[in-house]
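Here the complex is missing a single protein chain, while all its other protein chains stay put.
To keep things simple, chains are lettered A, B and C as they appear, and every chain counts its residues starting from 1.
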Amino acid sequence: MRIAGSIPLSARQPGQATTIVQVGPVAFGGPRVVLIGGPCAVEGRDQVIRAARAVREAGGSMLRGGAWKPRTSPYDFQGLGAEGLQHLVEARDATGLPFVTEVLDPRDVELVATHADMLQIGSRSVQNFPLLREAGQSGKPVMLKRGMMTTVGEWLHAAEHVLAAGGRHVVFCERGIRTFEPTLRNTLDVGSVAVLREMTHFPVIVDPSHAAGESRFVAALARAAVAAGADGLLIEMHPDPAAALSDAVQSLDPAQFAELAISCRAVARAVGRDL
Amino acid sequence: MRIAGSIPLSARQPGQATTIVQVGPVAFGGPRVVLIGGPCAVEGRDQVIRAARAVREAGGSMLRGGAWKPRTSPYDFQGLGAEGLQHLVEARDATGLPFVTEVLDPRDVELVATHADMLQIGSRSVQNFPLLREAGQSGKPVMLKRGMMTTVGEWLHAAEHVLAAGGRHVVFCERGIRTFEPTLRNTLDVGSVAVLREMTHFPVIVDPSHAAGESRFVAALARAAVAAGADGLLIEMHPDPAAALSDAVQSLDPAQFAELAISCRAVARAVGRDL
Amino acid sequence: MRIAGSIPLSARQPGQATTIVQVGPVAFGGPRVVLIGGPCAVEGRDQVIRAARAVREAGGSMLRGGAWKPRTSPYDFQGLGAEGLQHLVEARDATGLPFVTEVLDPRDVELVATHADMLQIGSRSVQNFPLLREAGQSGKPVMLKRGMMTTVGEWLHAAEHVLAAGGRHVVFCERGIRTFEPTLRNTLDVGSVAVLREMTHFPVIVDPSHAAGESRFVAALARAAVAAGADGLLIEMHPDPAAALSDAVQSLDPAQFAELAISCRAVARAVGRDL
Partner (left out) sequence: MRIAGSIPLSARQPGQATTIVQVGPVAFGGPRVVLIGGPCAVEGRDQVIRAARAVREAGGSMLRGGAWKPRTSPYDFQGLGAEGLQHLVEARDATGLPFVTEVLDPRDVELVATHADMLQIGSRSVQNFPLLREAGQSGKPVMLKRGMMTTVGEWLHAAEHVLAAGGRHVVFCERGIRTFEPTLRNTLDVGSVAVLREMTHFPVIVDPSHAAGESRFVAALARAAVAAGADGLLIEMHPDPAAALSDAVQSLDPAQFAELAISCRAVARAVGRDL
């Protein structure tokens, strides 16, 4: 709480309610836990529309999908770019679901903001200050993923960059941190959800897919996140995981996604919310 | 799962059910999530009996309390030793609750095993191999806490030391790991619960108190643990936390403990169990 | 070495010599350990010219200084920008020392590349792929700092992004990683120098200032780096550290910098090089 003074725009004041971040029909921070699903990368028009339909059928309320992909190697698939963005728009048209997509380059913010409902700042960009400023200036709601080795304090300050540049709405997204433990892809820091709920008035969601790294562990982490007080879940789901161009092993198929929704809904109700 | 071959006694075989670890009337690994409560350190007869009563009233089924305390500094309170053990016995007599207590020195195992219902091997002792062997030879059920920087693989092998020495029953206890994140005392690795349930046939419980380090974050972590599939909770509770000789800031008072029991019971039911 | 196949442009082939990266009169990767000094941030014309003179007098051969500063908080000094770049040019004119400066935004690469002798990609930008590509396309030599959270494998792949985009010359710069140990600002991973010398044919230098975080520990880390085989040192030095606008506690003054040069020269000679 010592850092509250240095983050005037994101710090929760004593007694302050959570700020509702509205993205089309979806409200982050209200009584309903928001369920977002979709593929790691947009691979084509059919894939993303099929994914969006599966999200809607399972009771999810928002679509995710990457058009520009940050990849460790320059020789891996880097995403479809503007064409992928267009497919997301078509999936929204077909299903009514708003979508969030990552923007990597400050020069792309204007284009992405014109089409997307919410901008995602990815883990590797959490301290990309020119990008944060550009995202803030766009006026769009921003989903700010935690970096693999970002402290909660740095993360809050990153949000402050968005807000100080004119951004009005941030949603924090915990996605696992890098530790010495090699079993899972990352270590989900479920405690950060409880800490952030105290420190900031903006909503906090969780991406258990990148933390787990393997599909069979995703649902247990998702339930833990909801039980800890998360305002939403960001889940990698692919109509056909075995054919995915990236993150195949951690993607759920539509049936697993629907099952996750059911078990997380039960936990949400146990903590006085819904999904 | 590659390590399964090197831990023949603790690895879960395909299709194998969880081994029920029975400690008096308490069954770890069954449908009921076990709730253990009590002070960090045994400070006196009255304190521990009051704590035991508060545990029972809240629906808890087991008592914890440290008679020998591992302390970073040699100048801090080191515990009451054998006298503290006697107070735990008196608290069991007064309430009917079995108790678990830490043993630090292989030379104390025989004494502790004579009186305690379950031996705790603490975080700093998880690779104290002479102690693990002695605990195994005692025949008592062993609660094996994860070290602050122990991988899941090392932890499973530590259990194998207990079992190879003749121990029959181990209960794993996740308590948070050491990472770069300074906000909470440790980072609860809730994913380890899901991983261990796959890798070993022994039960897994969670200590959210040492992970949180501050009492107001304990309940959220406890709920997350139950949602992830933990078979039990180990909670620091003191009749009068402000007067505690150790871990004062992370101890719940009896009312907070009772509240935690209620909220965790709701989550337990949401995942098909009870508490 | 398993990753060599996926980094064709940066991997050292068996028997391949270190690639000399020439920056004006300075050669990275040759027999001489390159000593770079200068302030964290360019604060004004006089400050940077005085710093450059102190570097030259101590036997240093290159100037550093930040015109655009990545700052955790949006409310801290963000650098002088293009004006700071101009001061660095004046300092080069006054002393003959080439300079390296950080570029944060892909839209600034062209401007910086027009004036600077070498582009620095900072720790927070090591996986800023649009920036890496832009830097590669500029044709300028790139100093690529390791991120606080970056594995050696990811770091090598980041260099591959620069090279795949057309960059010809990269110099790696180890600057300490983030661990659980809180005493110093970061943990200098001196082993990464030895590992990189095996894995890549490009030179490797070390920034002990950010690792130490306090000026009195900088020289010991610098000597360790040279002894481990580093091809250069990047040192924060300010004409008047007490007045520095950033990184005051870790900056050396000119006398300490000169002393560091002397002691590191002795170590360089002990390992068959010079400085």
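Keep this in mind: a contact is a pair of C-beta atoms (placed from the backbone, for glycine too) under 8 Å apart; a residue touches a chain by one contact, two chains touch by 3 or more.
Computed from a predicted structure; not experimentally measured.
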> With respect to the chain omitted from the figure, which of C:Val142, C:Leu188, C:Ile205 or C:Leu233 is a touching residue?
Replying inline: C:Leu188
>> Can you tell me which of B:Gly24, B:Gly59 or B:Pro106 touches the chain that was removed from the display?
In response: B:Pro106
>> Touching the hidden chain in the complete assembly: which of B:Ala27, B:Val89, B:Ala164 or B:Ala266 does that?
In response: B:Ala164
> If you put the missing chain back, which residues of chain A would it touch?
Replying inline: 149, 178-180, 182
> Which parts of chain B are in contact with the chain that was left out?
Replying inline: 6, 70-75, 104-107, 124-125, 127-130, 147-149, 153-154, 157, 160-161, 164-165, 178
> What residue numbers in chain C mark contact with the hidden partner chain?
Replying inline: 149, 151-153, 177, 179-184, 187-195, 198, 211-212, 216-217, 220-221, 223-229, 263, 266-267, 269-271
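Criterion: only the chains that are shown with their structure count from here on.
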>> I need the rotation angle between the copies chain A and chain B from a CA superposition, between 0 and 180°, in steps of 5.
In response: 180
>> Let me check something: if the centre of a chain is the mean of its CA atoms, which chain is farthest from chain B?
In response: C
> In whole angstrom, how far does the Cα centroid of chain B sit from the Cα centroid of chain C?
Replying inline: 48
> What is the distance, in whole Å, between the centres of chain A and chain C, each centre taken as the mean of its C-alpha atoms?
Replying inline: 34
> Residues of chain B touching 2+ other chains?
Replying inline: 149, 179-180, 182
